[in-house]
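The structure that follows is given in the form of structure tokens.
Heads up, one of the protein chains got dropped from this complex, but the rest are sitting where they should.
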Amino acid sequence: MYGEMLDPITRQLIDLALAEDLGAGDVTTAATVDPAAHGVGEIIAKEPCVLSGLAVAGAVFCRLDPQLSFQALRPEGDRLSPGTVVARISGRLAALLAGERVALNFLRRLSGVATLTARYVAAARAGSARVRVVDTRKTTPGMRSLEKAAVRAGGGCNHRFHLGDGVLIKDNHIVAAGGIGPALARARATAHHLLKVEVEVQDLAGLAEALQAGAEVVLLDNMSPEQVAAAVALNQGRALLEVSGGVTLATIAAYARTGVQLVSVGALTHAATDVDLSLELLPPAADDAAAPAAPLLHRQSTPADWGAD
Amino acid sequence: MYGEMLDPITRQLIDLALAEDLGAGDVTTAATVDPAAHGVGEIIAKEPCVLSGLAVAGAVFCRLDPQLSFQALRPEGDRLSPGTVVARISGRLAALLAGERVALNFLRRLSGVATLTARYVAAARAGSARVRVVDTRKTTPGMRSLEKAAVRAGGGCNHRFHLGDGVLIKDNHIVAAGGIGPALARARATAHHLLKVEVEVQDLAGLAEALQAGAEVVLLDNMSPEQVAAAVALNQGRALLEVSGGVTLATIAAYARTGVQLVSVGALTHAATDVDLSLELLPPAADDAAAPAAPLLHRQSTPADWGAD
Amino acid sequence: MYGEMLDPITRQLIDLALAEDLGAGDVTTAATVDPAAHGVGEIIAKEPCVLSGLAVAGAVFCRLDPQLSFQALRPEGDRLSPGTVVARISGRLAALLAGERVALNFLRRLSGVATLTARYVAAARAGSARVRVVDTRKTTPGMRSLEKAAVRAGGGCNHRFHLGDGVLIKDNHIVAAGGIGPALARARATAHHLLKVEVEVQDLAGLAEALQAGAEVVLLDNMSPEQVAAAVALNQGRALLEVSGGVTLATIAAYARTGVQLVSVGALTHAATDVDLSLELLPPAADDAAAPAAPLLHRQSTPADWGAD
Amino acid sequence: MYGEMLDPITRQLIDLALAEDLGAGDVTTAATVDPAAHGVGEIIAKEPCVLSGLAVAGAVFCRLDPQLSFQALRPEGDRLSPGTVVARISGRLAALLAGERVALNFLRRLSGVATLTARYVAAARAGSARVRVVDTRKTTPGMRSLEKAAVRAGGGCNHRFHLGDGVLIKDNHIVAAGGIGPALARARATAHHLLKVEVEVQDLAGLAEALQAGAEVVLLDNMSPEQVAAAVALNQGRALLEVSGGVTLATIAAYARTGVQLVSVGALTHAATDVDLSLELLPPAADDAAAPAAPLLHRQSTPADWGAD
Amino acid sequence: MYGEMLDPITRQLIDLALAEDLGAGDVTTAATVDPAAHGVGEIIAKEPCVLSGLAVAGAVFCRLDPQLSFQALRPEGDRLSPGTVVARISGRLAALLAGERVALNFLRRLSGVATLTARYVAAARAGSARVRVVDTRKTTPGMRSLEKAAVRAGGGCNHRFHLGDGVLIKDNHIVAAGGIGPALARARATAHHLLKVEVEVQDLAGLAEALQAGAEVVLLDNMSPEQVAAAVALNQGRALLEVSGGVTLATIAAYARTGVQLVSVGALTHAATDVDLSLELLPPAADDAAAPAAPLLHRQSTPADWGAD
Partner (left out) sequence: MYGEMLDPITRQLIDLALAEDLGAGDVTTAATVDPAAHGVGEIIAKEPCVLSGLAVAGAVFCRLDPQLSFQALRPEGDRLSPGTVVARISGRLAALLAGERVALNFLRRLSGVATLTARYVAAARAGSARVRVVDTRKTTPGMRSLEKAAVRAGGGCNHRFHLGDGVLIKDNHIVAAGGIGPALARARATAHHLLKVEVEVQDLAGLAEALQAGAEVVLLDNMSPEQVAAAVALNQGRALLEVSGGVTLATIAAYARTGVQLVSVGALTHAATDVDLSLELLPPAADDAAAPAAPLLHRQSTPADWGAD
């Protein structure tokens, strides 16, 4: 996602999600709703949560029917109370009903990621005001950039986006390269000069070896808070240190307290569940004559959502 | 998904997932691993769970490198204990490392859905041996057919796949059509003759009205087990009855006990989290001369996974 | 197709049709027509027919040049006389000329389907006021939803759209399942609860077996009107009955008279031929100053045609 | 279509056709047929016809399931009698059943085009042994190259494929360019040097003007055979002459007799209807052990069908 | 490319180019630029050149952000001096910065082709006022139609676009067909009647044979100007003659002087290098209030650039 604009993968995922939910068309609505009828709906939080994904929810509706007007009422990252109205959509009622499920499936999951992230960040803050809670690559297939944005919305930070924008040398790479030293040397010779090299170690001996080989970032894998504290002491500020593996809401403060700069938490994305947001239709107003105005409003408000498609 | 073959949406989702995780390429592996090196990995369960998604995990690897051999060792729906090896992959080590994360992201989530479903089904069985625990359209964008298969793997049943293969008349449709009777009549006139018509009702009065209008299936929305029992009595076997809304592991047996035929549970998909499966590389064998044989095995075992692409 | 919006397959088909007809560009028009010249054309019926496909014809023009204004003047399903003007298009002359053939290829075929359907429906009405004349899956590749809409435009009804939204058990399925009874039982256990199960039978014995097994719909394959009448008598209103196979304009009334609810006719789509509609350019008006206004009209009238692309 | 290989548009059309016919999967077959069961089917002509489209029918099956073996038994353009077996398919029974309809929809229509073309060519031969019966751009959207191949299979010849591989100046172009002379001159200056320029004329005066302007090909639009004979006399062998408009099976011989080189007939494609070919499953053989051999046969026989995808 | 509209291949290439340059987003701009900030940039020539590709450069910006306003200030084919402002873009500063490189990569290369073509055309004019300098199929993958337009912008003419819109019989075809005569005869029988047939020959004997066989166009391969002059004399105006192979800026005039109609030069596209055009941002104006007007201007000026996408 670039600024307000959706990236190509997200746009393709929206199309897949609409295709799988519409099939050959919404037979119920086709049977019962006048194709010309106009409606207005509101998306409303049903439980306390952190908002993320309103842009993609809006894009779902506008992709389905470019005449729909989607108005975001709360910003990404907003803390919502039950009952908060976060968006208003108006236009053809049939399109509202057809797009509802897909839009909510995105929004509910992304807000779930943001909400869970916010809990981890709050817990970490109890240990350190400066530690970064970062995500992993354990994201939902096709939703990497959306979920990484949700992590940011919840107050977290991102790790690398994919295998191409950061070097992270793990056990198998070390074995294949013949040791930490050779692996680091080969990574520096091959990767371009704007990528840093991170090495995963299992214990203090590994850390010592990595530091000697000049590692810029070291991942401390599955260590206890005590081991991490010892690692911080050993490091003496030379490398960035990242704690990873087995971090929970109960333990993150202890890790943060050690002084490591980064704690990565796969659960931010792989253990998040939906939060409850739903779409409610407003009762039809008396002034249906206002309907024709909607497309004009839409034309002004939505193209930026769709971006470079 | 058709039989062993993956449907077009799933294949596109695999491509999106690989694209978002590979970026311009796996710079770490490119730096540290000999492109010609051969490896063997095993996917292993780390906690008790129900298996789902091995076919799509295999497709991820084969999509990345058609020379990889992916061998499924356990069937869809299998109950796994920690340590169970569920699949073996062999081929270029660099491809194994590059595909690992995406394959696991699919497999862990789908097995998570199957595992949660199995828990709901077991709980429901305490109330009734015959009740169907069915899913909803609250699925992950792009994974509808995969998650519906996971529900089946966990012992659940599917509701309609999308808006086009079943008529489900909700409140807004009833308002738009001018009542339950007109809505049902219009649905029958419009939908083709192999689709049944289901109507959502909030109370016994609604059920009575729906039955009078000839509804074939009625969704009882957010009713208590007691209300559902009354509904079953009122129904007298005329319509299929589906309970929906607010069903939990704690309450599902009570609902099942009422005699309704169907209990739908959105949580099967929207509240599922990953179960822990991981990929472990085997230490390199002495007989690397065996490597050339792998492609032949692969050619026999994998084309069906990729199906009609 | 959902409401006024075109479904993804239709949009892709439009793109294929434009690609195959434009090649590297319209060399004749490029050589002879001023790129800035403005024109107005009308689509006119040249023979009596039933209109279908104006939305897709308009989408072809707007896909080629979003600045074109396409104005539909007659509704889907309208009965046209020779000379009736059904649509008016204005905008860049070069785009009008480039899009003409593809737009008409769609419109002429779809109106052909609607027209042939109307003849079958009229013939069936001589036998019964209530029988449904339904289509089959013998449609033009890529045009399934368009041709099914054309059948509706001609007064017909649709059968299932594809293999996924209805169960239709044929001979081979019965053999594979080990009889009508087991086939029906397995279909009910597997299909979701909003799909009805139809069984194809060849004779009265088959019908009896199907009814005993609880078939909800039975397809009477290649039976004479007399056999069908006997089948209706045997059925006693238990199952929906569908006549299929060898139904012609000459025999459909006799079948309708038997009291079956459904008569399916493959010829509606596989034996339809084009009806004659053509595009005629209006002589250039004196008031070319009016041209700039067209894009504004277009902006208001066409986005809905393109829907969720 | 290049040689045995299918062009990209055709491959995309196959995908659209499979997508629209499969929906979320073949629920009937899924319920009743063992996914591992093996079957053999034959495609058989049910009426006399000219064969076209076997390659695309085979591609449909192989696209659906690459393990299927498709064996073409008769060549493109073959004259078939009722009962002729034109192809044999073996492999997974479920895939055979799922692909049957789409494959036949292609094959039946294309053979219909070839058959109708053969009738026009035979009729034209009564008037001239050398006249070319050529097609037009009035083809089914997405099937241009397939239908043009079917025309060749029926003994016809092709006109230009699209707007880019031939210059055909019609009335509107002449008006826009300011006369036949200027239009021809601009076309020669703009088009590359391997494209010929054809001009459409309505009468002998038009022909005279076109010849004077140096037209290489002239289309005689909607003239009677007598007018065409006069045109041939006037032409004195200078330009190629093409008759177009209103040619029927009854009149084509008279046109051919005039000595024109080309008669174009839109009906070859826009008035063709399906011919009857169907797929019949062979009864299961005793030697099911032979099934595993099929994939090997398939691997040898089918990759060329899929070509450059 | 059709008129002002971009063809589908060009649009897809724009998407590939944006995808490969944006990756997961412009991290620098995301960090440093206010997403709502507005900017204005100008594309300026830095050296004398012939302009080509402004439409595609504009399309890049508008594809990235449809809200951007792109205003072309100089026409295709314009001769530019250093300092000439050729286009002005206004809108979100972040989008300007993100699209700059891709837009310039297109524009600089295409203007390079136009500029080199203009040099060849000027050199050829020294030998003949009427000779056509034509391109070849040695174009950049994916940029065929753009580079052919650039050749026209530079004063050159196009050869056939691809293998389908012209017959060019080379040595291997002659060998395969069994001689020039049979090759020509088979080409005429197979190709449609609006395609001319060109034959490649290596010497005067080949030319004589081609002329005797009735070749309409003959390609003289790698002959000296003297040999070409002899070929012109032998030809006596019967066939169009094309010189090809080894033509340079130093020798083109000598070839042109022989009287051949066509000289093809692969170097127009395969030896062109970028010319220097760059984008400069204007200092922010005081009247930022003008920003909201931009989208309106954009709406009027750009949709035609994007054409039928």
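First chain written, first letter: the chains are A, B, C, D and E, and each begins at residue 1.
By our rule, contacts are C-beta pairs under 8 Å (C-beta built on N, C-alpha and C of every residue); 3 or more make two chains touch, one makes a residue touch a chain.
Everything numeric here is computed off the predicted structure, so don't read it as measured data.
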Touched by the hidden chain, restricted to displayed chains: A, B, C, D, E
Identified contact with the non-displayed chain, of D:67, D:145, D:172 or D:269: D:145
Contact partner of the left-out chain, one of D:106, D:161 or D:255: D:161
Where the missing chain touches chain E, by residue: 9, 12-14, 16-17, 19-34, 37, 93, 97-98, 101-102, 104-106, 108-109, 137-145, 161-170, 172-174, 176-177, 183, 186-187, 189-191, 195, 270-274, 281
Contact footprint on chain A, counting only the chain that is left out: 132, 134, 157-161, 164-168, 192-198, 217, 240, 242, 261-262
Positions on chain C contacted by the hidden chain, ascending: 20, 23-24
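Criterion: only the chains that are shown with their structure count from here on.
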Co-neighbours of chain E and chain D - touch as defined: A, B, C
Farthest-lying chain, centroid of Cα atoms versus that of chain E: B
Centre-of-Cα separation between chain E and chain C, whole angstrom: 43
Touching two or more other chains - residues of chain E: 23-24, 161, 164-165
Category of the chain touch graph - line, ring, star, complete, other: complete
